[in-house]
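Here you go, one structure.
Left out: one protein chain. Kept in place: all the others.
Right, chain A next:
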Amino acid sequence: MSDVPTAAVPSAAVPVALRRALLWAAGLALLCGSVAVAITIGPADIAVGDVWATVAAHLGWGRGRLSPIRDGIVWNLRLPRTLLAAVCGAGLAVCGAVMQSLLRNPLADPFVLGVSSGASTGAVVVVVLGAGGGAVSVSGGAFVGAVVSFALVLLLSHSLGGTTDRVVLAGVAAMQLFSAVTSFVVMTAADAETTRGVLFWLLGSLGGADWTDVGLCLAVLAAALPVCLVYARALDAFAFGQDAAAALGVRVARTRLVLLCVTALLTAVLVGSAGAIGFVGLVLPHAARALTGPGHTRLLPATALAGAVFLVWVDTLARTLLDPQEVPVGVMTSLIGVPAFVLILYRGRDTR
């Protein structure tokens, strides 16, 4: 059996590397193009050329041709919102991909550790009960809630035995608990107006995006993504379970703790800025896997790109579809994502 066909094990030849580099460049170009097009779309009637000229001017290249108000719409509303959509999409999708592999559960998503419901409770406590006396922002409250919930899940899963299914169960328990607390607070203490605001936030909204949000989320994403990539091979090794991973030289406990903390932190920051945008973290990893295959060194960047492009377009739809009404972006992600998800599952059914 020495005559192995060379096609079965492709060598790391230059053309393959080149083709991959070109694919990545195309992906990045697609993302930049999506952002560039998305910021030209909106209720304020601003010409495409003027939009780009304004952005270029702010980047120190040429001069803008718009009035200060219209300049502000482009630079302080549309651009940060679109960029936050890209960052949130990328971050949530990567968190989902990591969780699915780490917990060996195709249903895992960034919210499986109860982070989103904890964040919701934190935000609601700030909005409705006025906790923190105005010193704590909604985002801050959400972040604190997310961290508390995650700590609870870690503690609970550890005392239950620390296996991956215990982590998932503890996450589900925390999710139910915090959802109940959130509902309780809203039902007992909020008026109709506040409830509406809270609900919008619970379903996810990029409407409040400003440059601070973008900077913070981008910084955390830029820190988290390389950490996940360092553990990419370890995540590959988890395919056959923890023991198999350990037998392949992976430090299982450390890998799991680092990745759980990094993804929980990233999720908490994203949820704090944009609310609990569902579906992206659950489905985009599956879609990306269909494109790149299961290897995490390629899967994680591809998932990030796919998530970013996806959320940029979905948010664009969400804010324009029922103009001037805005659809919560979390509702849009599911309305668009579910049919796509079913299609992916349908096409992949033969391999099961």
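Just so we're on the same page, contacts are C-beta pairs under 8 Å (C-beta built on N, C-alpha and C of every residue); 3 or more make two chains touch, one makes a residue touch a chain; residues count from 1.
The rule is simple: contacts and distances are computed from a predicted model.
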Report the protein name recorded by UniProt for the chain absent from the figure; options are "Purine-binding chemotaxis protein CheW", "Histidinol phosphatase", "tRNA 2-thiouridine synthesizing protein B" or "Ion-translocating oxidoreductase complex subunit A". "Histidinol phosphatase"
Sole touch to the unshown chain from A:Pro43, A:Gly72, A:Gly293 or A:Pro339: residue A:Gly293
Which residue of A:Ala25, A:Ala222, A:Ala239 or A:Leu322 touches the chain not shown here: A:Ala239
Hidden-chain contact residue, picked from the options A:His158, A:Arg196 or A:Arg251: A:Arg251
Positions on chain A where the hidden chain makes contact: 1-5, 8-9, 11-12, 17, 101, 104, 106, 229-230, 232-234, 236-237, 239-241, 243-244, 246-251, 289, 293-295, 348, 351-352
